[in-house]
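All protein chains of the complex are present and in place, except for one that has been dropped.
Entry: subunit A
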Amino acid sequence: MTTQLRHTRVGTSAVPRRRIRAKHRKNLIGWLFLLPAVALIATFTIVPFFQAILLSFQSWDGISPDIPFVGFENYDRVLQDEIFWASMRNVLAFGLIGFVVGNSVALVMALAVTRVKRGQAFFRTAFYLPGVFSVVVVGTMFLWIFQPRVGILNTLLGAVGLENLQQNWLGDPSTALLSVAATFVWYHWGFAFILFLAGLQDIPRELYEAASLDGARSWAKFRYVTWPQLAPVTSIVSVLTLLAALQIFGTVQVLTYGGPGYNTMVPTLHIYIEAFTNNRYGTAAAMSVLFGGALVVLALVQLAVAGRRLRR
């Protein structure tokens, strides 16, 4: 029966089989094209990811050929590490400021630039420019801006008679985190700005014309046309900027190195110090797993919320 059936199928479906073969060939070519990327991702992302998980159960000083298993000792150490949890609290503050302030500024500036009749290219370039600099350049620049005695900010405040607002911006715990966050927002908002700008330019003009005919004013147009139409862009920008803010490293490293005290310490810097200064790679890996896991969960939740908003 089986043979008969097969014969029948072969006999009657020569053309579909050719199509299937052609489809397989196409797939094969597709996979060949993907192969280098897959190989690179496997080598430099997937394998290290699993290696990090493995390392989190081991003890290693970075040099020794002996890497003994220590079970959950590293996780136990991290759970009792007050600095790690303080750094998690700090990074939440950075995340909130980066997410809310950074995206708000980016959106407002994008809205403003779309309304500008002339010089759009100039503003696009000017606003995106900070993101082009190296973090070390930005850090050094802001070190000079925030310097308490001869810094540009305090000098300017003094020049306009606002001496009472002069601060030790990076040395005072009450202003250090905000100063670093401000630097981070300045450095990164150009990215969200460009995406918002592209999203705004994709909104059909007809929608605004129709809204005008219906008597909608500026706020109503934003509320009922711009904001819903920007939803896909907002979703992706939100995820990317929040993750970028939570992974803040270079700005903190250059400006404060987590200080004064531990007031601006963030998990990425703490992990770096644990690995490269304290030579405890196992503990650093355990921190990375916990912090990385938290980021993945947060990103998934955010994407789920954004997806629900899009479906509505």
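In this section, a residue touches a chain if its C-beta (ideal position, glycine included) is under 8 Å from a C-beta of that chain, and two chains touch if they have at least 3 such contacts; residues count from 1.
The working rule: contacts and distances are computed from a predicted model.
Q: So one subunit is absent here. Using its UniProt record, which name fits best from "NIPSNAP protein", "CoA transferase subunit B", "Carbohydrate ABC transporter substrate-binding protein" or "Propanediol/glycerol family dehydratase large subunit"?
A: For the chain missing from the view, the UniProt record says "Carbohydrate ABC transporter substrate-binding protein".
Q: Touching the hidden chain in the complete assembly: which of A:Leu32, A:Ala121 or A:Leu213 does that?
A: For the chain that is not drawn, the touching residue is A:Leu32.
Q: Considering the complete complex, identify which of A:Leu55, A:Met109, A:Leu153 or A:Leu255 is in touch with the unshown chain.
A: Of all options in A:Leu55, A:Met109, A:Leu153 or A:Leu255, contact with the hidden chain holds for A:Leu255.
Q: List every residue of subunit A that touches the chain not included in the displayed model.
A: Residues 19, 22, 25, 29, 32-33, 35-36, 39-40, 43, 61-65, 77, 81-82, 143, 148-150, 168, 170-173, 253-262, 273, 276-279 of subunit A touch the chain that is not shown.
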